[in-house]
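In what follows, a structure is listed as structure tokens, so that the remarks can point back to it.
The other protein chains are all here in position, but one chain of the complex has been omitted.
Coming up: subunit A.
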Amino acid sequence: MWFFKTPEIVFGEDALSYLEQLEGRCAFVITDPHVRRLGLVRPVEDRLRRAGLEVHVFDAVEPNPTINLVRIGADVIRAYHPDWIVAVGGGSVIDAAKAIWVLFERPDLDPLAISPMEPLGLRRRARLIAIPTTSGTGSEATWAIVLTDPEARRKLGVGSRENLPDIAIVDPAMVMQLPPRLTADTGMDALTHAVEGYVSTWRNPFSDAMCLHATRLVFTYLPRAYQKGAGDPEARAHMHLAATMAGIGFGNAMVGLAHSLGHALGARFDIPHGRAVGLFLPYVIEFNARAAADRYADLLRAIGRPSPDGPEAAFQLSRAVLELLETLEQPQTIAASGIPRDDFEADLPTLVEYALEDPSTLTNPRSPTAEEIEHLLMYAYEGKMVDF
């Protein structure tokens, strides 16, 4: 037995106008100051008001939301008792909104105790709408929540199937002006979701369909979106859909080791999430080469390349990802991401421990030992092809 969960997806040009059809009394918009400054919250507020809703905005979300931030948000939301929570932003905002929603409905709960194993009883007070302003996180279509423990410099994944957003509004207008670096970082996040979701041990035919097509869309449209930005609205629109499709895919299949390593490195060295997971993706594909050869061959064919049999397919896919990273001017090694070797080596035991304990490691097609994770990190630091 398994499930395939997805929010109602409202997509395409002017998808935001769907907000005018909402019924209710009050909407609580959760966002961050940067997104608000960019003017992306105003059209959301306007449409909610046109629907007759009272609107309150909480714009204090920071990148990599902490447990403390979530508690503050929950205190604020209780003053308004909204029936709609509307998250407008990237992964940090949407993840924070999910956790704030849970605490609004279940003030008794420790945010770190949000788990898929215990019913939460959500939707007695409010429902959640997610409006992504980047094309990568997929958080609008998943039940995962990533919170950060700033003291331990550690990311912690929690979540329950119940905290999947009710509605995801995927409007390309919200990402048209995304800067090139953010386009590349978040686009690599989408690709890593799609590739890891496709080879995950929890994969299923429904997630396969999403991951396979998302991979195809990213390879086709991410270079164009990066190079031309708003000058190529078709690429922007397709990348926005690709990110949500990849989110639906991995949200129903989990991810793998590139995420475990990316979470660890990102938290310890403050590397953007998409850049970190994208950096590790080729190395993890090579590490999994024998365990998931056929799956990588499917992905290679999906991006229009002839695929050899056996592990060579994985190595060719890895090379395709490295070429994409080069096109996007993204670091292909940990060294190139600016981390001094001494700092990296000093942190190596912690990185290994965090990656090993990350839930994403459990669904990687090849189960790594601590020693293998250490080797992978060293190979990724130096840019060596994985040969173990």
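One rule holds for everything that comes next: contacts are C-beta pairs under 8 Å (C-beta built on N, C-alpha and C of every residue); 3 or more make two chains touch, one makes a residue touch a chain; residues count from 1.
Assume contacts and distances are computed from a predicted model.
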Absent chain [UniProt protein name; select from "Peptide/nickel transport system substrate-binding protein", "SCP2 domain-containing protein", "Branched-chain amino acid ABC transporter permease" or "Anti-sigma factor NepR domain-containing protein"]: "SCP2 domain-containing protein"
Among A:Val57, A:Leu356 or A:Met378, residue touching the chain not depicted: A:Leu356
Sole residue of A:Glu13, A:Glu118 or A:Asp294 that reaches the chain not shown, by the stated touch rule: A:Glu118
Residues of subunit A (touch criterion as defined above) contacting the omitted chain: 1-3, 110, 112-118, 156-158, 161, 201-202, 356-357, 359, 361-362, 370
